[in-house]
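Here the complex is missing a single protein chain, while all its other protein chains stay put.
Chain IDs A and B follow the sequence of writing; residue 1 opens each chain.
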Amino acid sequence: MSQAKVPAWVNVALIPLLNILLAFLVSGLVILAIGENPIEAAGYLIYGAFGYDEGIGYTLYYATNLIFTGLAVSVAFKGGLFNIGGEGQAYIGGLGVGLICLSLDHTMPLYVIAPLAVIGAAVFGAAWGYIPAYLQARRGSHIVITTIMFNFIASSLMVYLIVNWLKEDGRMAPNSRTFEENAWLPYLHELFSPLGINIGDSPLNLSFIWALLCCVFVWGLVWHTRWGYQLRTLGTNPTAARYAGIDTAKVTIWAMLISGGLAGFVGLNEIMGVNHNLLLNFTAGYGFAGIAVALMGRNNPIGIILAAILFGALYQGGAELAFELPTITPEIVVVIQGLVILFSGALEHMFKDRIEGFFIRRAVA
Amino acid sequence: MFETLILMLDATMRVSTPLIFAALAGLFSERAGIVDIGLEGKILGSAFAAAAAASVFGSAWIGLCFGIVASICLAMIHGFACITHRGDHIVSGVAINTIVAGLTVTLSMYWFGMGGQTPALVGDARFLDITFPFADAIASVPVIGPIYSNLLSGHNILVYLAFAMVPVTYWVIYKTRFGLRLRAVGENPHAVDTAGISVAFIRYRALIICGILCGLAGAYLSTAHNAGFLKDMSAGKGYMALAALIFGKWRPVPVLLACLLFGFLDAVAVRMQGVEIPGIGQVPVQAIEVLPYVLTVLLLAGFIGKAIGPKAIGRPYVKERA
């Protein structure tokens, strides 16, 4: 009953904002502690992220990965599952992209390779999500632990495959040969320049558009299909799901397939869009960052886009910051990311209860 | 052949040590009902704090103290989120791991400016190997000699401490009042509360012990096993310890065996690098490396035995109408 008295904007805007503010405040203290001026640092950060065309391009390029992993975490979460294995699913998804590109780039044009690569990323990522999902749904193992384990298994598998099978002949570097250019996803600045629009050179590529389409897809799927209805029922009230005759095991497995597939698209951006070869560790923690993005974006596609851009800005701005203030490393961004997870995730009740209580009391008075 | 085995077992002990500390740390936390995937972060945080303090003060022991304090602080953040504010244990663990991964590099760059490392530790700033009495004298005696001189002797104090912690943990968990209450809290916190004991206080104390043990694991990595801190040097040991904890079904002695098994697999993997086995050919190192994770997954899925954790694990305790 009491919930009704809390205005919607409190939960949608005020509390997330407060949490992010707190995360920035603590990060500011860290920066202060290492003898730099947080305001100055923030200035460099914002300029680096949004101050010029290339910066914005980089920001959106990072955001692309984060949208994929943020959506991945949130789809699973909507079904009451904590998919902590985005990292591994993204890694294996990249393998799928790489294999398609390596086998077709001599013979096929981009418009054949690109859709196949999308499917490859989705199928491989989904497959890596399938096993933990199956084990949770049918054998009762805990999905958090299994997906953690699968991150490590993915990592070893990729090292094995790249070092033993996919490495370029006669080279030491553990990565595949560079794809032919017809297996490169076009950069947005290349696409835009014929139209007379100059957006500055950056790794931002077509997969950003795909990421936005995925947001629309997830929004429709979760909020406007029966499957989404079943997913949300399962996530909020598993007993009601059984009462409604929902096949919970099937929904669980499909949720993880979709989640894994979405995470796999990181491979699209990284392998086909930017690196143009298959290499080690290209996921670089995006899978875990997806947790922060989903938490901040409150599992809502619009929120996820905003949160992904925010974190993308931190990545890009952090690099700029480290360049301008050498005492600061880009890893400060990881600290901020962790603080966001802490405040908007683990400590969500700290403010929520008090603030809601305040509005309830005000409404009563 | 025998000598090879001794060498591998010797390596097993060294590799297992941080796993044993961390897995026992997880045991205290999880038996009290707090899921701890933040073991990794606590190890890393302690490794950094220990190496930094050891290099500044020139003493491994002072380093150890700093490592433990850092690790306890992180454990208290976890407690504040999970116990006091009923936060999600997994989310809190992920947060801690992420914060530490960033903070250690940031701070070490600031203090030491060496690309995220600490200066190499020398002399008293490291825990050095201890040689048992007469180790040299009986080294040449067959069988007993290598076992005594190479396998048992010649480790640093933390290795011995790790093994000693197993019976100590067993005793605390099963033979003391604190242990009884700790196990009860992990199974049914309501029973503890109605018996007039504070659930939160027990869980906080469990987390302090968890912090101490993770502190030891981290300090071992940077001031005993290695000579300084490296970026991300915990390299998944916290997660492997978690796997060992599950594989050992949350019981001290089986957990020790799981740690030794995982450590042994690591030693085997190193040993097997590039070695041809007759009839099989080269076994990829990665295949051995993933075994701990694969085994744990299989166990959790009930294909090899069954892992049943503490009943109230991961659930915040909310006082309800009795």
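Just so we're on the same page, contacts are C-beta pairs under 8 Å (C-beta built on N, C-alpha and C of every residue); 3 or more make two chains touch, one makes a residue touch a chain.
Operating definition for what follows: contacts and distances are computed from a predicted model.
**Q** Looking at UniProt, which of "Electron transfer flavoprotein subunit beta", "Nucleoside ABC transporter ATP-binding protein", "3-oxoacyl-ACP reductase" or "Ccs1/ResB-related putative cytochrome C-type biogenesis protein" names the chain we cannot see?
**A** "Nucleoside ABC transporter ATP-binding protein"
**Q** Give the labels of the shown chains that the missing chain contacts, considering the complete complex.
**A** A, B
**Q** Specify the residue from the set A:Y52, A:Y243 or A:F323 that touches the hidden chain.
**A** Only one of A:Y52, A:Y243 or A:F323 touches the chain omitted from view, namely A:Y243.
**Q** For the chain not shown, which residue from B:V143, B:A195, B:I277 or B:V318 touches it across the whole complex?
**A** B:A195
**Q** Which residue numbers on subunit A touch the omitted chain?
**A** Residues of subunit A in touch with the missing chain: 1-4, 220, 224-226, 229-230, 232-233, 236-237, 239-240, 242-247.
**Q** In the complete complex, the non-displayed chain touches which residues of subunit B?
**A** The missing chain touches subunit B at positions 175-181, 183-184, 187-188, 190-197, 311, 319, 321-322.
As a working rule, only the chains that are shown with their structure count from here on.
**Q** Distance-wise, how many Å sit between the C-alpha centres of subunit A and subunit B, to the nearest whole number?
**A** Centre separation, subunit A to subunit B: 30 Å.
**Q** Which residues, counting only subunit B, touch subunit A once they are in their complex?
**A** It is residues 37, 77, 80-82, 85-88, 90-92, 94-103, 105-107, 109-110, 116, 236, 239-240, 242-243, 246, 284, 286-287, 289-290, 293-294, 296-297, 300-303 of subunit B that touch subunit A.
**Q** How about subunit A: which of its residues touch subunit B in the complex?
**A** Residue list for subunit A touching subunit B: 30, 34-35, 82, 84, 135, 139-142, 144-146, 148-150, 152-153, 156-157, 159-160, 164, 285, 288, 291-292, 295, 327-329, 331-339, 341-342, 345-350.
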